[in-house]
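One chain of protein is taken out of this complex; the other chains stay put.
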Amino acid sequence: MAKKVFQRPKYLKKAVFHYCPGCGHSIIHRLIAEIIEELDIGEKVIGVPPAGCAVLAYDYFDVDMGESPHGRGAAVATGIKRILPDRIVFSYQGDGDIAAIGTAETIHAANRGENITTIFVNNGVYGMTGGQMAPTTLAGQNSTTTPGGRDVKRDGFPLDLSEMLAIARGSVYIERTAVNSPKNIMRTKRAITKAFKAQMDGLGFSLVEILSPCPTNWKLSSVDACKWVEESMVKTFPLKVIKDEVEGAIS
Amino acid sequence: MAKKTKKGKITIDRELCKGCYLCISVCPSHLIAVSDKLNQKGYYPAEYMETDSKEKNRKCTGCTMCAITCPDIAIEVYRG
Partner (left out) sequence: MIGEAAVRAGCRFYAGYPITPQNELAEYTASAMARLEDGTFIQAESEIAAINMLIGASMAGARVMTSSSGPGISLKQEGISFLAAMELPAVIVNTMRGGPGLGNIAPAQGDYFQATRGGGHGDYRTIVLAPASGQELAGLTRKAFEYADEYKTPVFILGDGMMGQMMEPVEFPEPIDPRSLPPKPWILDGAKGRPSRIIKSLLLDTSVEEDHNWKLTRKYERITREIARADTYMTTDARLVVTAYGTAARIAKGAIKRARELGLKVGLFRPVTLWPFPKRALVEMSRQVKDFLVFEMSTGQMLEDVKLSLEGRSNVHFYGRPGGIISTPDEIAKVINTLYHRQHLNED
């Protein structure tokens, strides 16, 4: 008798994702839902979706979800967590949300060691508004507001937010992963699991930055977008554990 | 001793599929192809080929690579 070994996770509603074909958000949503189920924290989780493509995350996750104004996920999550310290609170934020308009909130939440987890989806563009330059757009990368590609002299450099957050003394675990291949997807899942566990153990601020394909705004096929992550994005944003003060501390 | 190969099977929900074809790119046995019929959303969905007619030794092992990669959770995997 054949046994089902892969199916829709329990904590995703039976809704069809509005995301474009090949979008990394969908994969990341699924991973988070799987982890919530595996850690058995579905009744304790409160998610904070951002402004941007993933604002509709609350239509997919079957857990309590509270919307945040653009960039303020870390502050909203802080408020929830301080009132309900035994719940698991995560913010889900894109690169424009977290690394441009919400930089201050994020750095200070990390620096205070807020016991929350942030999922930072880096696709190098403002997706929902139509592909403008993001703080993480690569040098030379085309966007609708960097005609001819991002010129670092004119437009500044891509921002290494995760590295900056690692300097903050209150952060305990920061890893950069990607969802462009089965191997990297599984690595991402391990990283998010570890980040949630760090929070469950009360260790402090944890964040997983995930390089995520945006085929629509990159104007690539889904398969080529995954290749582009591997060939271009990781050169600026290498996949690695950036900070880990968790090893040994997790129960 | 005969080598044991895992037996697997997948189903693809053709209406959930948005035609990104990431599953096709990761299937180690090349058992997924593009359907020649549009779904209701207007995509040509991915389609599981039960057995490959040309190379009989290409079988689904239920490795779940396709499902792990599928953004739209259109694939369910069975094993055994």
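Going in written order, the chains are labelled A and B, and every chain counts its residues from 1.
In this section, contacts are C-beta pairs under 8 Å (C-beta built on N, C-alpha and C of every residue); 3 or more make two chains touch, one makes a residue touch a chain.
In this text, all values refer to a predicted model and were calculated from it rather than measured experimentally.
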Interface partners of the hidden chain - shown chains only, full complex considered: A
Per the touch definition above, residue among A:53, A:77, A:138 or A:229 touching the missing chain: A:77
Residue among A:104, A:152 or A:167 that touches the chain left out of view: A:104
Contact with the hidden chain (one of A:37, A:62, A:201 or A:245): A:62
Residues of chain A (touch criterion as defined above) contacting the omitted chain: 42-46, 48, 55-56, 58-59, 61-69, 72, 75-84, 87, 104-105, 107-108, 112
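Everything that follows uses one rule, which is that only the chains that are shown with their structure count from here on.
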Euclidean distance of C-alpha centroids - chain A vs chain B, Å: 28
Footprint of chain A on chain B - complex, ascending: 9, 16, 18-22, 25-26, 43, 62, 64-65, 67-69, 71-73, 75-80
Residues of chain A that touch chain B when the two form their complex: 1-8, 12, 16-17, 19-27, 30, 181-182, 185-186, 215, 221-223, 226
